[in-house]
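A single structure is presented below for examination.
Removed from the display is one protein chain of the complex; every other protein chain stays in position.
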Amino acid sequence: MSAATAPERSDAPLLRVQDLAVRYAAPRKGTHLGTGAALEGVALEVHAGEVLGIVGETGSGKTTLARAAVGLVAPATGSIELEGRDLGALRGRALREFRREGRVQLVFQDPLRSLDPDLTVGRLVSEPLDVAGGLSARDKASRVDDALREVGLEPASVRSRKPRHLSGGQRQRVSLARAIVTRPALLFCDEPVSALDVSNRNLVLNLLDRLRRDLGIAVVIIAHDLSSLAGIADRVAVFYRSRLVEVGPARDVLENPAHPYTALLTASAPSVTRHHDLRPEDVRADDPARAGWAAHGGCVFADRCRFAHDACRVQPATGPLADRPDHSAACHAAGAWEPRSQEDRA
Amino acid sequence: MRPQPDTMPGSPTALRVDDLQVSVGDRLVAVRGVSFEVRPGESVGLVGESGSGKTLTCRAVLGLMPETGHVDAGTIVLGHGADAADLTRAGRRAWRQVRGIRLAAVFQDPASYLNPSLTVGHQVDEVLRVTGGLGRAAARVRALELLTEVGIDRAAEVYHQYPFELSGGMLQRVVLAIAISLNPELLVADEATTALDTVVQAEVLELLRRLRRTHGLSLLLVTHDLAVVAETCDRVLVMYAGEIVESGPTERVLGDPQHPYTRALMGVASVGDWSRRTLDTIPGQPPAAGDRLPGCRFAPRCTNARDDCVAAAIPLRALSGDREARCVRVAVPA
Partner (left out) sequence: MTTLRNLLRIPSARVALVILLGVAVLAVLGARIAPYDPLRQFPDVLAGPSGAHLLGTDYVGRDVLSRLVAGTRLSVVGALEAVLVGLALGVPTGLASVWLGRAGEWVSLRTSETLMILPFTVFAIAVAGTLGNGLQQAMFAVGVLTSPAFFRITRAVALGLRTTQYVEAAELMGASRWWVLRTHIWSKILPNVAVAAAHAMGSALLVVASLAFLGLGIVPPAPTWGGMLSSDLGFLQQQSWAPLFPGLLMMLTVGSLNVLADCIREATTGRVRRRGLLTRAAARRERTPLDVPLPGADLGAPQPTDPADPPSPKEPRHAAAA
């Protein structure tokens, strides 16, 4: 079942993920490690020129999705199509060729670890072009300079520096520059602002928005907290324990959540105005009796959900809401559940 | 220097810091003239970005200065009256009577503060037995009580588990259990929820609120997240470039910020506005530690700055409602 698309787009989606499952090795006996599944039954689309926010807690599968979309992990089932090409089928040389084209890029979370500390900025940013080959030295240099300028760095001053001589924010920009130097169509950013102060957070987010506008890139921002997506995401996809539980326009999803987990997220997020429409207890009721449901094909959120009922023994599929076709949720009670009211709380 | 606070000088405080100055490296002053107090049962938020000096201040209070840091001036006093303990230049023996017993701390990454090769239960027991003097059986009972109190449902099971088997949220609860085990007067939380997922962060903050109520615990919360302070703290201290630039009751400070930096922080903080827009930013850069600036340290980035802002050092001015702000533009009560 594919996620509902916005009313009639002229262009096909840039990235289409269908029924994707990624599984890691089963947990060893006697330990509590491993979930067995990193992603299960995920259907998602990314359209050209949009900003999609993917939010979920640790272990929800959000980073796995990005890694699968760039070909770092192979799907167990399902398909990932980029511009119509099936990525799951690529192996060996074909995979390397695809990677060299650089149509989709991943910006890692920690630039300190993803930039080789012994190489200069110039070499780092030009490496994708060097690996791909086919460009003259002069063309490569000018592409590198363009990329550095796009991210707000002065090429002449940073090109010969090594990552350890740059500040955290500059390193991140170098990492971004390396990602856009191949002129990708789709950019995955793994927690780009998690380690930054609030005021610098917004600078980077604004930069991503500008890149999207200037270069026509679709940007997927992976975050574990909602404040990283405020104001910048067109659409938001919420992941929970390997499942996509809700996806739709950002405002819609976050102001009128259809899935209880999304509501729990928005209720939990701290706000300077201390104003909450919902409190976590309104949607949450931990019940250990339901803990086993998820392992037997039931809803992954059942053991914490206030609205779980018998139908939830079967994992709901992600389907569009009745009155909002561009907004989908995986919940049997979607649209029907009501949070506890003020009187009940007292 | 420091304006007369509303409270009487003799009123009880859980923690009192006076005119603290800390330098790092080659005598670069990173914290200057910081004075504040935490009253019994109150929670105070110390908020600021990187380079604001909040972490150094926190470490000075805990006596955990890095080798490159040095407390140049000021006093740090824990407790009041007969129980007051001057921590400023306390030696190891003095600290041993205070740490864990009267003053406890939790930090950002709980996994690195727990021994990975010992069970959780063993580590909670350890504090109770070594510092608390309980016997083995009594310690175990108390440990289970503590684990339950911090919201761990299956305490008996978790007691026998190792840190690697538990999630970040659970580990932070364990660390909290150890911290409150000997009923300290003051708990210092240094970015304790920064690394946690949203839902877990809310749980831990709620837990902190509950512990404060049941134990009468005072809390000093150090964070960069204004929203966390808004939800958890009675009073807030906003730090910038090594100084406190504004302080007062949280609701009033955030509702009607007097210092331009606080106003700017409110502008960029998350207010749950999901509409698509270009986000506010604060232009410029905070000054580096040790930078000597004439007058206001925020002036280079302030939209309201005028000549008198950089003429001389700006003192903290007392405002009505137990508030202070370090700005020449604020309206001082008559």
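Here the chain labels run A and B in written order, and each chain numbers its own residues starting at 1.
We take it that a contact is a pair of C-beta atoms (placed from the backbone, for glycine too) under 8 Å apart; a residue touches a chain by one contact, two chains touch by 3 or more.
From a predicted model like this one, the values you see are computed outputs, not experimental measurements.
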If the hidden chain were put back, which of B:H224, B:H259 or B:R301 would touch it?
B:H224
For the chain not shown, which residue from A:L115, A:L208, A:V247 or A:V283 touches it across the whole complex?
A:L115
Which one touches the absent chain: A:D197, A:E246 or A:D282?
A:D197
Note that chain A touches the absent chain at residues 70-72, 95-102, 105-106, 108, 110, 113-116, 118-119, 127-128, 131-132, 152, 154, 157-158, 161, 164-170, 172-173, 178, 194-197, 200, 203-204, 207
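The rule we apply is simple: only the chains that are shown with their structure count from here on.
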Complex contacts: residues of chain B adjacent to chain A:
49-50, 153, 161, 164-165, 167-168, 197-203, 205-206, 224-228, 230-231, 251, 254, 264-266, 268-282
Give the list of chain A residues in touch with chain B in this complex.
31-33, 57-58, 197-203, 205-206, 209, 224-227, 230-234, 250-251, 254-255, 264-275, 280, 286, 288
